[in-house]
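Here it is, the structure, as structure tokens.
Only a single protein chain was left out; the remaining protein chains are all shown in position.
Each chain carries a letter (A and B) given by its place in the written order, and its residues are counted from 1.
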Amino acid sequence: MADVMLTLLKDLIRLPGLSGHERPAQERIQAAWEPLVDELSLSPIGSLHALKHGSGESPRPSVLVATHMDAIGMMVSVLDHGLLRVAEIGGLEPRVLPGQPVTVHGRRDLPGLLIQPPAHAIPPDDRKGPVAVKYLMVDVGLPPRQVERLVRPGDLVSFAQEPFEQGEDRLVGHSLDNRASVAALTACLVELQQRSHHWDLWAVATAQEEETLGGALTSAFALRPSVAVAVDVTWARAPGLPEHRTFPLGEGPTNAWGPNIHPGVHKALKEAAERVEVPLALEPLPAHSGTDAFALQIAGEGIPTGVLGIPLLNMHTPVEAVSIADIRRTGRLLAEFVAGLPADFLQTLTLD
Amino acid sequence: MKELLRRLTEAYGPSGHEDEVRDLVRQEVKGLADALTVSPMGSLHAVVNPQGKTKVMVAAHMDEIGLVVSHIDPAGFARFQMIGGLNPQTLVGHRARFANGIRAVIGIEDQEDWTKRATLADLYLDFGVSRAADCPVRVGDIGSFDRPFVGIGPRLIAKAMDDRAGVAVAIETMRRLRRTPHQVQFAFTVQEEVGLRGARTSAFGLNPDIGIALDVTRTGDTPKGPKMAVELGKGPAIKVKDSNLLSDPRLVDLMVRRAEAARVPYQLEVLQAGTTDASVIQLTRAGVPSGCISIPCRYVHTPSEMVDLADVEGAVKLLSAILSRPMDLGRPA
Partner (left out) sequence: MPAPAARPTRAHLRLLQDLTEAIGVSGAEGPVRAIVRKQVEPHADTVKVDALGNLLVNRRGAGRVRLRVMVSAHMDEVGMMVVSVSSEGLLKFEAVGSIDDRQLLGKPVWVGADRLPGFIGAKPIHLMSDDETEQTVKVESMSIDIGSGSKTAAEAKVKPGDRATFATRFRRLGPSVMAKALDDRLGVATLIELVQNPPDGIELLAAFTVQEEVGLRGARAAAFSLDPQAALALDCTPANDLPSWDGEENIAYNTRLGNGPAIYAADGRSLAHPGLLEHFIHTAESQGLAFQIRQPGGGATDAGVIHVARSGIPSLSLSTPARYPHSAAGIASLSDWRDTARLAHAALSTLTERTLRRS
């Protein structure tokens, strides 16, 4: 059964699905979720809504688990003598970009290379130091007239880095932010086939998280869940990074705490983790969570929210790395959390 | 169209004070709409064909950028803050107009070094008085650029082309639209320049199925200008992305198909800095597939915004072509 999760993940990190253009990813996720849920639908802006009915008497409360399916990338902004200038979709780290293989989704998919232009193609003041995205270009190796026939402004450019594994546990590739969480939610749905749960579960693969949080905001408004949990990646510990903001790869997910989090939901996640012996670190987030939860919390009349984080190395680069064990643990934790929600959970959530 | 643009651009209407423009628009569209209402924030909603099944909201903002008085000194000079995004460099020596026709000159403190860039703190308003008691404005009063409309061949130049050009396109489309299967909600919105505030509330109230904004966009065709694929005179631009909006790809495709079928020259737009009403319409309620038809414009947010009449006419043709035929978007992309 675990194969469903891993097969899905490995497929997803080979598929494009940039913010605002998630269809390739959405279709693959839908195929995986179809046998696991009762109803499937799409929001007006492309988020995938999957409903698994609870066993409680109607009307049942619902919990929404959001994992964003969009990935960062680029969009062709203007053609320049056969080379392509690009705009960012989501937040890119410009310093990792020169030399990256990409795919230009024009009239057909074209392999290309992100290049740092020679000095004369950059204004004098900006020649030293990292080259900003506005000076980078994509070279598809074709003559300008052919490029003009095949590529237009607005065409998408996604990373083409081939994923690979390291040892038994590590998966490396692009878009693990946030396909790792989609995989975790899938593992949860798989486990819930064997377990009963009182509450309805909305598994939502949201659109546009990296640009606008728009998918989470609009889906929460439409579905009006009583509780919402966002699952996203968080920063894994690495040399030179602040210790209190990073978490070791392979030692379990994190449970966020701060103004974006309802203490009652945080507690329920913590208790669920204890019951299934999943190590769960507290992640203090004094400002906001930087996830879909920021939108979920203030949708409509407000929703009690929580955030689970899966540690990820090299976030927002084509060599993101995740621990597969962490994904499985997160899936197990989610299943226990959902199954463990008592009928009267909402009453226990009142803040004094 | 030229005369309409002249009347619209010369009207006074900074964010929050759109009454004069709203009255003008109301005059123009009287008799063209089946229902005319004003939202709590002051946006004007004109609905055509209320029986139509699909609700399409077409938004053009009535407000322009401006200045708000923040202090009046003993000699009657006033200091000010911005309403919307202004580059202080573009203000020096220009004239401002307040409500009731009050006029002022924008002056700058003595600059020893002329190569230094002007900042907001260096500027002030001169109302031609000598003491505070005679100053005709109060702290909180709002003014905008004062500049007449002028044409050079097909190139039309005025302040507030952003977004009176969009307003003109909406009005002309209402005039020429023979038949539409949709319920079209023409929303002449307020307070776009200060945060898309009118559109956000109009979209909530109108609850549309599809959203289309009409606004200006920058061009890449001036000396050492931004690297952009949009040029003056090459037709209306179909917006694919801006700083806050990922246009619905299905809507973009539909717009392209309609432009090609109607033989309207068009351009594809990716704007790196700046956004429009469409970005908030898209995230209203449960979500609304949205896009934008842009009118290419040079010198945006200066007193001399320049558009091409052919692009404006093209936008009307394109919007009419879109609205007069079905808009079945199919599954989301």
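Everything below uses one rule, namely that a contact is a pair of C-beta atoms (placed from the backbone, for glycine too) under 8 Å apart; a residue touches a chain by one contact, two chains touch by 3 or more.
Just so you know, these numbers come straight off a predicted model, no measurement behind them.
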For a quick check of understanding: of A:P35, A:G91, A:G300 or A:P342, which residue touches the chain that isn't displayed?
A:G300
Which residue among A:R60, A:H288 or A:H316 touches the omitted chain?
A:H288
Pick out the residues on subunit A that sit against the missing chain.
242-245, 257-262, 282, 284, 286-288, 297-298, 300-304, 349-352
Would you write out the residues of subunit B that touch the absent chain, in ascending order?
15-16, 19, 22, 38-42, 68-71, 73-74, 79, 81, 83, 138-140, 142, 191, 194-195, 197-198, 200-202, 204-205
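The working rule: only the chains that are shown with their structure count from here on.
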CA centre of subunit A versus CA centre of subunit B: separation in Å?
35
Which bits of subunit A are touching subunit B when the two form their complex?
19-23, 26, 42-47, 75-80, 85, 87, 89, 134, 152-154, 207-208, 211-212, 214-215, 217-219, 221-222
So in the complex, which bits of subunit B are touching subunit A?
209, 220, 227-229, 240-241, 244, 246-249, 252, 267-270, 272, 279, 282-289, 331-333
